[in-house]
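With one protein chain removed, the remaining protein chains of the complex are shown where they sit.
Entry: subunit A
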Amino acid sequence: MEGGSASGSASALSNDENLVVSCEDSSSPVGNELELGLTLSLGPKGYRDCRVSYADDSSSSSSSSSSLSRASVIAGIKRTADSMAATSGQVVGWPPIRTYRMNSMVNQAKASATEDPNLEIRQEVNKNRTDATKMRNSMFVKVTMDGIPIGRKIDLNAHKCYESLSNTLGDMFLKPKLGSSTLETDGHMETPLKILPDGSSGLVLTYEDKEGDWMLVGDVPWGMFIGSVRRLRIMKTSEATGKAQMIL
(Lines give C-alpha, C1' and ligand atoms only; values in the text may rest on other atoms or scores of the structure.)
Protein backbone atom coordinates (compact mmCIF):
# COMPACT_ATOMS: atom_id res chain seq x y z
CA MET A 1 0.00 0.00 0.00
CA GLU A 2 1.39 3.36 -0.85
CA GLY A 3 2.03 5.29 2.29
CA GLY A 4 2.45 8.52 0.37
CA SER A 5 4.72 11.38 1.23
CA ALA A 6 3.75 14.07 3.64
CA SER A 7 2.72 16.82 1.32
CA GLY A 8 1.45 20.13 2.46
CA SER A 9 3.56 20.23 5.55
CA ALA A 10 4.84 23.77 5.54
CA SER A 11 1.84 25.14 7.29
CA ALA A 12 3.50 26.46 10.40
CA LEU A 13 4.63 29.71 8.85
CA SER A 14 3.32 33.10 9.72
CA ASN A 15 2.76 35.60 6.98
CA ASP A 16 5.88 37.43 7.95
CA GLU A 17 8.01 34.47 7.16
CA ASN A 18 6.31 34.17 3.82
CA LEU A 19 7.37 37.70 3.06
CA VAL A 20 10.91 37.16 4.17
CA VAL A 21 11.20 34.08 2.11
CA SER A 22 9.68 35.58 -1.00
CA CYS A 23 12.02 38.56 -0.88
CA GLU A 24 14.95 36.27 -0.95
CA ASP A 25 13.63 34.55 -3.95
CA SER A 26 12.52 37.61 -5.87
CA SER A 27 15.48 37.38 -8.13
CA SER A 28 14.62 33.94 -9.38
CA PRO A 29 12.63 33.95 -12.57
CA VAL A 30 9.34 32.13 -12.72
CA GLY A 31 9.79 28.53 -13.62
CA ASN A 32 13.19 28.33 -11.96
CA GLU A 33 13.76 24.91 -10.51
CA LEU A 34 14.82 26.36 -7.19
CA GLU A 35 11.44 26.39 -5.59
CA LEU A 36 11.04 27.73 -2.11
CA GLY A 37 10.98 24.86 0.23
CA LEU A 38 9.02 26.77 2.79
CA THR A 39 5.96 27.50 0.72
CA LEU A 40 3.93 25.15 -1.33
CA SER A 41 3.72 25.47 -5.01
CA LEU A 42 2.30 23.09 -7.49
CA GLY A 43 4.36 22.53 -10.61
CA PRO A 44 2.35 22.93 -13.81
CA LYS A 45 2.57 19.27 -14.70
CA GLY A 46 1.25 18.11 -11.37
CA TYR A 47 -1.68 20.45 -11.62
CA ARG A 48 -2.59 19.61 -15.16
CA ASP A 49 -2.87 16.02 -14.20
CA CYS A 50 -5.75 16.75 -11.92
CA ARG A 51 -7.99 18.28 -14.48
CA VAL A 52 -10.45 16.47 -16.60
CA SER A 53 -9.31 17.21 -20.10
CA TYR A 54 -12.03 18.10 -22.50
CA ALA A 55 -12.07 16.83 -26.02
CA ASP A 56 -10.62 20.19 -27.01
CA ASP A 57 -8.12 20.40 -24.23
CA SER A 58 -6.25 23.42 -25.41
CA SER A 59 -9.37 25.48 -25.79
CA SER A 60 -10.15 25.79 -22.12
CA SER A 61 -7.60 28.50 -21.70
CA SER A 62 -7.76 30.21 -25.05
CA SER A 63 -10.24 32.75 -26.23
CA SER A 64 -11.84 30.37 -28.67
CA SER A 65 -13.77 28.73 -25.84
CA SER A 66 -16.52 31.30 -26.15
CA SER A 67 -17.13 30.23 -29.70
CA LEU A 68 -17.78 26.62 -28.77
CA SER A 69 -21.48 25.97 -28.55
CA ARG A 70 -22.72 24.48 -25.37
CA ALA A 71 -23.99 21.43 -27.14
CA SER A 72 -20.67 20.68 -28.70
CA VAL A 73 -18.92 21.05 -25.42
CA ILE A 74 -21.38 18.72 -23.76
CA ALA A 75 -20.75 16.33 -26.58
CA GLY A 76 -17.10 16.85 -25.96
CA ILE A 77 -17.47 15.96 -22.30
CA LYS A 78 -19.46 12.89 -23.21
CA ARG A 79 -17.00 11.78 -25.85
CA THR A 80 -14.09 12.33 -23.58
CA ALA A 81 -15.72 10.62 -20.65
CA ASP A 82 -16.67 7.65 -22.80
CA SER A 83 -13.30 7.34 -24.42
CA MET A 84 -11.55 7.79 -21.17
CA ALA A 85 -13.69 5.24 -19.46
CA ALA A 86 -13.13 2.85 -22.31
CA THR A 87 -9.39 3.15 -22.55
CA SER A 88 -7.77 3.89 -19.27
CA GLY A 89 -10.51 5.18 -17.01
CA GLN A 90 -8.61 8.35 -16.62
CA VAL A 91 -11.40 10.73 -15.77
CA VAL A 92 -9.98 12.33 -12.69
CA GLY A 93 -11.84 11.53 -9.52
CA TRP A 94 -14.26 9.17 -11.22
CA PRO A 95 -15.66 6.85 -10.04
CA PRO A 96 -15.69 8.71 -6.75
CA ILE A 97 -13.56 6.43 -4.65
CA ARG A 98 -11.16 7.70 -2.01
CA THR A 99 -7.48 7.60 -2.82
CA TYR A 100 -6.87 5.34 0.13
CA ARG A 101 -9.32 2.75 -1.15
CA MET A 102 -8.11 3.15 -4.75
CA ASN A 103 -4.57 2.32 -3.65
CA SER A 104 -5.85 -0.73 -1.88
CA MET A 105 -7.69 -1.89 -4.96
CA VAL A 106 -4.61 -1.45 -7.10
CA ASN A 107 -2.54 -3.48 -4.69
CA GLN A 108 -5.09 -6.24 -4.68
CA ALA A 109 -5.20 -6.20 -8.46
CA LYS A 110 -1.43 -6.61 -8.46
CA ALA A 111 -1.63 -9.49 -6.06
CA SER A 112 -4.19 -11.41 -8.05
CA ALA A 113 -2.84 -10.51 -11.47
CA THR A 114 -2.48 -13.13 -14.15
CA GLU A 115 -0.97 -12.30 -17.52
CA ASP A 116 -2.94 -9.16 -17.95
CA PRO A 117 -1.25 -6.98 -20.55
CA ASN A 118 -3.33 -4.03 -19.46
CA LEU A 119 -2.50 -4.46 -15.82
CA GLU A 120 0.68 -2.45 -15.93
CA ILE A 121 -0.97 0.35 -17.80
CA ARG A 122 -3.82 0.35 -15.34
CA GLN A 123 -1.47 0.42 -12.43
CA GLU A 124 0.45 3.28 -13.94
CA VAL A 125 -2.78 5.11 -14.58
CA ASN A 126 -3.95 4.57 -11.06
CA LYS A 127 -0.62 5.59 -9.71
CA ASN A 128 -0.72 8.73 -11.80
CA ARG A 129 -4.24 9.35 -10.77
CA THR A 130 -3.41 9.12 -7.12
CA ASP A 131 -0.13 10.94 -7.50
CA ALA A 132 -1.65 13.73 -9.52
CA THR A 133 -2.22 15.90 -6.54
CA LYS A 134 1.02 15.20 -4.76
CA MET A 135 3.71 17.79 -4.74
CA ARG A 136 6.46 17.15 -7.22
CA ASN A 137 10.15 17.15 -6.49
CA SER A 138 9.98 17.86 -2.81
CA MET A 139 11.93 16.10 -0.17
CA PHE A 140 10.87 17.15 3.28
CA VAL A 141 12.95 16.10 6.25
CA LYS A 142 12.52 16.85 9.89
CA VAL A 143 14.85 19.31 11.62
CA THR A 144 15.15 19.60 15.38
CA MET A 145 17.32 21.84 17.46
CA ASP A 146 18.48 21.10 20.95
CA GLY A 147 16.55 23.08 23.49
CA ILE A 148 13.62 23.76 21.21
CA PRO A 149 10.71 21.42 21.80
CA ILE A 150 9.10 21.89 18.43
CA GLY A 151 10.80 20.59 15.32
CA ARG A 152 10.42 21.90 11.81
CA LYS A 153 10.43 20.50 8.35
CA ILE A 154 12.54 21.59 5.44
CA ASP A 155 12.50 20.74 1.76
CA LEU A 156 16.01 19.66 0.83
CA ASN A 157 15.25 19.78 -2.86
CA ALA A 158 14.89 23.52 -2.59
CA HIS A 159 18.61 23.77 -2.00
CA LYS A 160 21.58 22.87 -4.12
CA CYS A 161 24.38 23.39 -1.68
CA TYR A 162 25.21 23.35 1.99
CA GLU A 163 25.45 27.08 2.30
CA SER A 164 21.93 27.72 1.17
CA LEU A 165 20.72 25.00 3.52
CA SER A 166 22.62 26.53 6.38
CA ASN A 167 21.21 29.98 5.63
CA THR A 168 17.69 28.71 5.60
CA LEU A 169 18.14 26.79 8.81
CA GLY A 170 19.63 29.87 10.37
CA ASP A 171 16.56 31.85 9.40
CA MET A 172 14.28 29.16 10.68
CA PHE A 173 15.83 28.58 14.05
CA LEU A 174 17.94 31.53 14.96
CA LYS A 175 15.85 34.47 13.92
CA PRO A 176 13.00 35.08 16.33
CA LYS A 177 9.53 34.86 14.80
CA LEU A 178 7.73 38.16 15.02
CA GLY A 179 5.06 38.06 17.66
CA SER A 180 6.00 34.63 18.86
CA SER A 181 8.22 33.61 21.69
CA THR A 182 8.92 30.04 20.85
CA LEU A 183 12.64 30.57 20.52
CA GLU A 184 15.10 30.99 23.30
CA THR A 185 16.35 34.52 23.04
CA ASP A 186 19.63 34.32 24.83
CA GLY A 187 21.83 36.36 22.61
CA HIS A 188 21.05 34.73 19.32
CA MET A 189 18.89 37.68 18.44
CA GLU A 190 21.59 40.22 17.87
CA THR A 191 23.81 38.47 15.41
CA PRO A 192 22.44 36.19 12.73
CA LEU A 193 24.40 33.13 13.70
CA LYS A 194 25.24 30.53 11.20
CA ILE A 195 25.41 26.90 11.80
CA LEU A 196 28.82 26.07 10.52
CA PRO A 197 30.42 22.71 10.24
CA ASP A 198 33.45 23.86 12.11
CA GLY A 199 31.27 24.51 15.08
CA SER A 200 32.67 27.98 15.57
CA SER A 201 29.23 29.40 16.23
CA GLY A 202 28.63 27.04 19.10
CA LEU A 203 26.19 25.05 17.01
CA VAL A 204 26.72 22.28 14.58
CA LEU A 205 24.49 20.58 12.07
CA THR A 206 24.21 16.83 12.01
CA TYR A 207 22.08 14.36 10.13
CA GLU A 208 20.86 10.83 10.51
CA ASP A 209 21.58 8.72 7.48
CA LYS A 210 19.83 5.70 6.06
CA GLU A 211 21.74 3.38 8.34
CA GLY A 212 20.69 5.26 11.43
CA ASP A 213 24.09 6.79 12.06
CA TRP A 214 24.49 10.43 12.98
CA MET A 215 26.98 12.31 10.82
CA LEU A 216 28.26 15.83 10.52
CA VAL A 217 26.69 17.71 7.66
CA GLY A 218 29.15 18.87 5.06
CA ASP A 219 31.55 15.98 4.86
CA VAL A 220 30.22 14.37 1.71
CA PRO A 221 29.24 15.82 -1.69
CA TRP A 222 25.76 17.33 -1.70
CA GLY A 223 24.30 14.70 -3.98
CA MET A 224 25.46 11.91 -1.73
CA PHE A 225 24.10 13.74 1.27
CA ILE A 226 20.68 14.10 -0.33
CA GLY A 227 20.63 10.44 -1.15
CA SER A 228 21.19 9.29 2.38
CA VAL A 229 19.79 11.89 4.74
CA ARG A 230 16.74 11.02 6.78
CA ARG A 231 16.57 13.81 9.31
CA LEU A 232 18.57 16.75 10.64
CA ARG A 233 19.54 17.91 14.09
CA ILE A 234 21.19 21.09 15.25
CA MET A 235 23.35 20.38 18.24
CA LYS A 236 25.63 22.26 20.56
CA THR A 237 29.23 21.77 19.50
CA SER A 238 30.18 20.30 22.85
CA GLU A 239 27.71 17.48 22.43
CA ALA A 240 28.62 16.92 18.83
CA THR A 241 32.27 16.36 19.57
CA GLY A 242 31.35 13.53 21.85
CA LYS A 243 29.10 11.99 19.22
CA ALA A 244 31.61 12.46 16.43
CA GLN A 245 34.10 10.54 18.41
CA MET A 246 31.60 7.76 18.73
CA ILE A 247 31.06 7.68 14.98
CA LEU A 248 34.73 7.74 14.21
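Throughout what follows, a residue touches a chain if its C-beta (ideal position, glycine included) is under 8 Å from a C-beta of that chain, and two chains touch if they have at least 3 such contacts; residues count from 1.
By our rule, contacts and distances are computed from a predicted model.
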## Note on the structure
The chain not rendered here carries, per UniProt and among "Myotubularin related protein 11", "Large ribosomal subunit protein uL3m", "F-box domain-containing protein" or "Golgin subfamily A member 7", the name "F-box domain-containing protein"
#### Entry: Residues from subunit A at the interface with the omitted partner, ascending
1, 3-12, 15, 39-42, 44, 46-48, 50-52, 54, 60-63, 65-66, 70, 73-74, 77-78, 81-82, 85-86, 88-89, 91-102, 104-106, 108-109, 111-112, 118, 122, 126, 129-130, 132-135, 140, 142, 149-153, 230
